[in-house]
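With one protein chain withheld, the remaining protein chains of the complex are depicted in position.
On to chain A.
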């Protein structure tokens, strides 16, 4: 079993791209069911953590800026670390992620073994 980092990204800034309150409510249930399903297989590798939506960015000249992130449209909505045999299984799990329904994406990264 390997550990995989799943990073959930979508466009949180563009007003037209935002879900309605009802859609958000529905999305919350989908998230809980999705995480519940992963946890039911004992495949959550770490406790889940909520992340603040605003965030800061530190640029090469050490200037700290607030979001929105002008260079890229998407920002990180959250992340989770799960257990899976390989990339194939991890991606199969990621295909159930509710962020996909809101036009977002999931980046999947396998933890490197300690050398």
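Assume a contact is a pair of C-beta atoms (placed from the backbone, for glycine too) under 8 Å apart; a residue touches a chain by one contact, two chains touch by 3 or more; residues count from 1.
Rule of thumb we're sticking to: contacts and distances are computed from a predicted model.
Participant: According to its UniProt entry, is the unseen chain "NADH dehydrogenase subunit M", "Peptide/nickel transport system permease protein", "ABC transporter substrate-binding protein" or "RNA polymerase sigma-70 factor, ECF subfamily"?
Facilitator: Options "NADH dehydrogenase subunit M", "Peptide/nickel transport system permease protein", "ABC transporter substrate-binding protein" or "RNA polymerase sigma-70 factor, ECF subfamily" narrow down to "RNA polymerase sigma-70 factor, ECF subfamily" for the missing chain.
Participant: So which of A:1, A:24 or A:48 would be touching the chain we can't see?
Facilitator: Residue touching the chain left out of view: A:48.
Participant: Provide the residue numbers of chain A that touch the chain removed from this figure.
Facilitator: Chain A touches the missing chain through residues 29, 32-33, 35-37, 39-42, 44, 47-48.
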